[in-house]
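Only a single protein chain was left out; the remaining protein chains are all shown in position.
For reference, chains read A, B and C in written order, and residue numbers begin at 1 within each chain.
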Amino acid sequence: MKRVGLLTGGGDAPALNAVIRGAVVRLARDRVATVGILEGWRGMLEKLSRDLAAADVAGTVGEGGTILGSSRTNPYKNPERDLPRIVANYQALGLDALIAVGGDDTLGVAAKLHKDGALQVVGVPKTIDNDLAGTDYTFGFFTAVEIAMRAMDDLVSTAKSHRRVLVVECMGRHAGWITGYAGLAAGADYVLVPEEPIDVEGLCRSLLARRKQGRLYNIVAVAEGAEFGEEHVTQVAEKDEFGHLRLGGIGEMLAKVITKKTGLESRHVVLGHLQRAGAPTAYDRVLGTRYGVFAAEMVLSGQFGKMAALQGNELKAVPLAEATGETKVLSKEFIQLMKLFYA
Amino acid sequence: MKRVGLLTGGGDAPALNAVIRGAVVRLARDRVATVGILEGWRGMLEKLSRDLAAADVAGTVGEGGTILGSSRTNPYKNPERDLPRIVANYQALGLDALIAVGGDDTLGVAAKLHKDGALQVVGVPKTIDNDLAGTDYTFGFFTAVEIAMRAMDDLVSTAKSHRRVLVVECMGRHAGWITGYAGLAAGADYVLVPEEPIDVEGLCRSLLARRKQGRLYNIVAVAEGAEFGEEHVTQVAEKDEFGHLRLGGIGEMLAKVITKKTGLESRHVVLGHLQRAGAPTAYDRVLGTRYGVFAAEMVLSGQFGKMAALQGNELKAVPLAEATGETKVLSKEFIQLMKLFYA
Amino acid sequence: MKRVGLLTGGGDAPALNAVIRGAVVRLARDRVATVGILEGWRGMLEKLSRDLAAADVAGTVGEGGTILGSSRTNPYKNPERDLPRIVANYQALGLDALIAVGGDDTLGVAAKLHKDGALQVVGVPKTIDNDLAGTDYTFGFFTAVEIAMRAMDDLVSTAKSHRRVLVVECMGRHAGWITGYAGLAAGADYVLVPEEPIDVEGLCRSLLARRKQGRLYNIVAVAEGAEFGEEHVTQVAEKDEFGHLRLGGIGEMLAKVITKKTGLESRHVVLGHLQRAGAPTAYDRVLGTRYGVFAAEMVLSGQFGKMAALQGNELKAVPLAEATGETKVLSKEFIQLMKLFYA
Partner (left out) sequence: MKRVGLLTGGGDAPALNAVIRGAVVRLARDRVATVGILEGWRGMLEKLSRDLAAADVAGTVGEGGTILGSSRTNPYKNPERDLPRIVANYQALGLDALIAVGGDDTLGVAAKLHKDGALQVVGVPKTIDNDLAGTDYTFGFFTAVEIAMRAMDDLVSTAKSHRRVLVVECMGRHAGWITGYAGLAAGADYVLVPEEPIDVEGLCRSLLARRKQGRLYNIVAVAEGAEFGEEHVTQVAEKDEFGHLRLGGIGEMLAKVITKKTGLESRHVVLGHLQRAGAPTAYDRVLGTRYGVFAAEMVLSGQFGKMAALQGNELKAVPLAEATGETKVLSKEFIQLMKLFYA
């Protein structure tokens, strides 16, 4: 084992640089060189790389994003053309193994390349949404939660000044991890996640009940993937200046529904890219470091075709396929915990 | 002078509570009581109030929003009904004067009430947008700039990871104060303000020029009120799921234009209510305190029909009418300064 | 079960209010009232209390400290006088059980009161230092780490400008949890914890080696409880203006040793109370909420004489005595992980 490639694919997540640093430093300890592959699988296709010594990653652990760049390039979209190029570049770069850090897509490619016997691959699960199966928490998730929670904290003063409902739309197409954790942590009045259909009546009843108790404002956390029935959609759609039906995102629609049903002045905010912006939290930097070091040790001990997975406090090597199955959603216990505070 | 009313109207701004504290404490020093009027002019109409002693405002200076609440109620919409109620409540509350903290609308009402001889009024200019004439800087403005700038700072890492253009839409319907100051402070690649029509070609040329110099990403700051010509609007409008034309905000449209014209992957963020969320900066707390204390002194020295205005480092009493004239836009000098960094 | 007392004792920790909220809301769900005991055991001695309904704890989850106040009062210092008073007040307040949130001391008192059969007690472990045995992580710990890490992050620019070594003294008298986690997360050049004697030669060698690699500055994280041998103490002690020997804290002494041995300009910062200041992180608010809810459920199911403990991802009820044994120090694995980045 002399040279190990390392790539980061898919949407960036806070603490990717902690993973990179962890792997580089751990491999260097065993005198193994790390070759940083640029922009995810695109870098493998186009042989874009830079050597990464320990000094190159010093001072990077606190930076958001990934110093290697990322992309959504997927070589299995055109495998006949692309797979041979990847294998050729793997050899041209003199790689003995590859650490692929990424989500569903990236790890899926890694799993196939391993299965095809083309490359010696180790995976590190990455998703800010924490919805990857096989691992308890992904790095970057708690940073996103922190950002969403601080936004809700900060919005209280303006909501209160205007006696408003503020709907905060958080990331999470398929699972409510960020929304649920941030909503719970910020003391939101109501939390809506993709795991359950939106109960408009229950929501409005709950907001009004709070007002009766003397609360002058409400914060509602909603995941971008939360859904309500067709009947509400047509209720809240607006005509634009050309007289056409206009639909907004879920946060915008929800604010309109709430205003219509309760009479409470409502506004919305879409956090969007802010949730993956800025410096990672300490929790994520430590976790990312551990993932990176562990992945390096998996390479050094020859555990290929597997990925690092957090289970309780321990990192373990599990088959890559485990991550690429179904979406990991919020547990019933957590949903019950959330509801304790607003139902 | 025994009892002075104090109300905050219009959109809330960071450091309103510093103004309130400043006025209350200064009046108390001269043994004058402050009566907090709740929810702007609505409180005067409906006689909603709470007494404010110095102890009531201790510990509030760092809170965003206004402890008195606010509203956009304007008694001059129905003056025959509402003005007599205001005068009656002013008397019923035993007020000798009223400090009205607010923007165009609130100060306009104050000016009319003063002109009508109905009330003894002193104004304090308030707008997060800093576009009120007659005063150099309003409190709350630099906090909004700070928030917008930090968002741009934080978005760099994700923009860079994906080699993207990130368009950050800031407040400012009529003037580019927040956008211009935040864009300059964050080192944005381009800044678009309502003061000048959007030069799409110049923008795209500039972004591509930066990329040629090796920059892997771009940040573009745009004010919500910046405008481009009809030809671009139809270019970027999208069909929604019902086949209808769909127009987004300026940030969304701009990201689409940029992608179309440059091929650079672009995304947008709308900061919205986040810009008035959270704790005020030190600058604004000190400034707000000074405004509040000065307004109290204007009351004590009988300078009614005027408002406190910052001119250089000094607060002065200027006629209320000065604030309610035309919008104060960015100076040519500042626009030139901005352009130094991207043209 | 109708009325449950709740107290918080010892040094305050971020997310105490999340614990309180969790317990109050969970008990209220089963129509059990919570009586907040003020200022730790002092409140039990002096019958200081306030009722806590769900509405009382709404909006408190994001506040640092404890809305109940705390103290270091220990009734076992004078048990003959104080124990009967506690029992009497427990009865006078109509309590059926007591949730005691605190560290070594508070839980020790709780354990004895339970053993004596005087009260029905459930414990929740609390220490910002994370050195309590029986539980993996205490709430508040990661907030302290976050604060210490951000301080180190922020100090880089001034250290670099002056080519300095900056020594950051963190909390931790008996264990290096905060220092180790923050140092790892901030990419500190060296980390010194109470678990191992300070290796001055190794430290200085390591800092100089970094400089040779081109690094212009160094950050050193040191726990207040880290120790070096007598020979270094006398080396670094200074004469004060009266000609007397003057010893500072470990951070101050370390900065002097480093300057003497390496010639590198060194400065120090003592974070002190800042580490327990400010709003808790999302991680801690969620964890605190879970501790509070779980403690309430322990009360409801009659698991007295025990405390809530985090083991992996699960909360479990363990004997109170487990927490009050020996200090939980950093594991060998973690120390090895830390050293990977500076040895």
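Going forward, contacts are C-beta pairs under 8 Å (C-beta built on N, C-alpha and C of every residue); 3 or more make two chains touch, one makes a residue touch a chain.
In this text, all values refer to a predicted model and were calculated from it rather than measured experimentally.
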Left-out chain, listing which of the shown chains it touches: B, C
Selected from B:V286, B:L300, B:A321 or B:I335 as touching the chain missing from the view: B:V286
Which residue of B:W41, B:Y90 or B:F142 touches the chain not shown here: B:F142
Residue touching the undisplayed chain, where the options are C:L208, C:V269, C:L300 or C:A321: C:V269
Residue of C:H162, C:R205 or C:K339 in touch with the missing chain, whole complex considered: C:H162
Hidden partner chain, residues of subunit B it touches: 18, 21, 25-26, 29, 55, 58-62, 136, 142, 145-146, 149, 153, 156, 181-182, 184-187, 210, 213-215, 279, 281-283, 285-286, 289-290, 293, 311-313, 337, 340-341
Subunit C, residues in touch with the chain not shown (by the definition above): 8, 11-12, 16, 39, 63-66, 69-71, 151, 153-158, 160-163, 166, 216, 240-242, 244-247, 267, 269-270, 272-274, 276-279
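Quick note on the criterion: only the chains that are shown with their structure count from here on.
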Remotest chain, subunit B as reference, centres from CA atoms: C
Chain closest to the middle, measuring from C-alpha centroids that were averaged per chain: A
Whole-Å gap separating subunit B and subunit C, where each centre is the average of the chain's CA atoms: 41
Centroid spacing, where centroids are CA-atom means, of subunit A and subunit B in whole angstrom: 34
Subunit A-subunit C separation of Cα centroids, rounded to whole Å: 30
For subunit C, residues contacting two or more additional chains: none
